[in-house]
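Here the complex is missing a single protein chain, while all its other protein chains stay put.
Let's turn to subunit A:
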Amino acid sequence: MATADAIVIGAGIIGAACAWQLAQQGLRVLLVDDQLPGATAAGMGHLVCMDDNPAELALSSYSLNLWRGVVDRMPDNCAWQGCGTLWIAEKPEEMAIAEVKKQRMAALGVNSEMLSSQQVAQLEPMLRGGLAGGLHVPGDGIIYAPNAARWLIEDAGEAVQRVYGEVVALEQQAVVLASGQRLSAPVITLACGLQADKLLPTPLLRAKKGQLAITDRYPHTVKHQLVELGYGASAHAAKGTSVAFNVQARPTGQLLIGSSRQFDTLDTAIDMPLLATMLKRATDFLPGLAKMSIIRCWAGFRAASADGLPLLGPHPAYPWLWLALGHEGLGVTTALGSAALIAAQIQQQRTAIDDTPYLAARMFATEESLL
């Protein structure tokens, strides 16, 4: 039976960040990797400050500061680009939303600037004319999350040992793999997204399907990550199907086009009508996209919690089990922050930001009160 100071289940961006952070604090970690692609492999890899509620803003801005401390050390294949985000106001009334966003972010030290219609057109000539303006957040960026996760694991050195296999059961301070192998540690962190529901007595997560498309290479057509200001409302809707305009220029010159949201399906097939709606929305903002070739489309599943915030903290019934779940579409952005909170909790240290809004216990308290 292999032993360590901690076991982390899941080698996506959250699991890799947790293992890396625990290793920074001197712990020996076993990282269990089932080698199945999850949300990290399917997503856009944005490092974007989101402010739909104070807890989301606190975690994303804290985490982005931590990312800025390591991006310069990441190898080229992590594709870090400090491209910044342009939040686009389609209609004049959306400029008020941009202003609120700017003020909220400024309160946490996140710099941004309002842009006029002309400034938006100047910064991104491919955008259609007649947009109302926007908000530029220069500190945002993009990475290629699968390689960033691999790099975090490598950067931790020998302190993190990867174990390949699927966890089939959790036991008291131990995990059982499909092979029959048993690993034990005083502390176990569950960071395997939707897969966690198979291991927990009560399911905690809901799959939120997303579809993306990527074009052939068209270098120098778009410089910033482009997002419509209505994105937040769509991204955090708790039901229904929606699309929102979100385009990134990858370092290859390819344009990654998002995004869509759908509940209650685990079918990885592309939903063509929804893809068409998503692409239509994208061409509303970038008419030139219509002449470009799309070379791949794919779908993935965000792991959504009931209230849209991640679950970060001990499981109330199992004090040795930590949950790092439910990051939805913000897992890459909030990975280092989430990991830092988890590691501080495990080490019984003070967390750098108030961790109360994310504590996993909130999900269980609700259930108990219903009994």
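Assume a contact is a pair of C-beta atoms (placed from the backbone, for glycine too) under 8 Å apart; a residue touches a chain by one contact, two chains touch by 3 or more; residues count from 1.
Convention: contacts and distances are computed from a predicted model.
> What is the protein name, per UniProt, of the chain that does not appear here: "Homoserine O-acetyltransferase", "Acyl-CoA dehydrogenase domain protein", "(2Fe-2S)-binding protein" or "ABC transporter permease"?
"(2Fe-2S)-binding protein"
> So which of A:106, A:295, A:317 or A:352 would be touching the chain we can't see?
The single option touching the absent chain is A:295.
> Which residue, A:138, A:165 or A:253, contacts the hidden chain when the whole complex is considered?
Per the contact definition at the top, the residue touching the missing chain is A:253.
> In the full complex, which of A:113, A:154, A:216 or A:267 touches the chain missing from this view?
A:216
> Tell me where the left-out chain touches subunit A, residue by residue.
216-217, 219, 252-253, 291-293, 295-296
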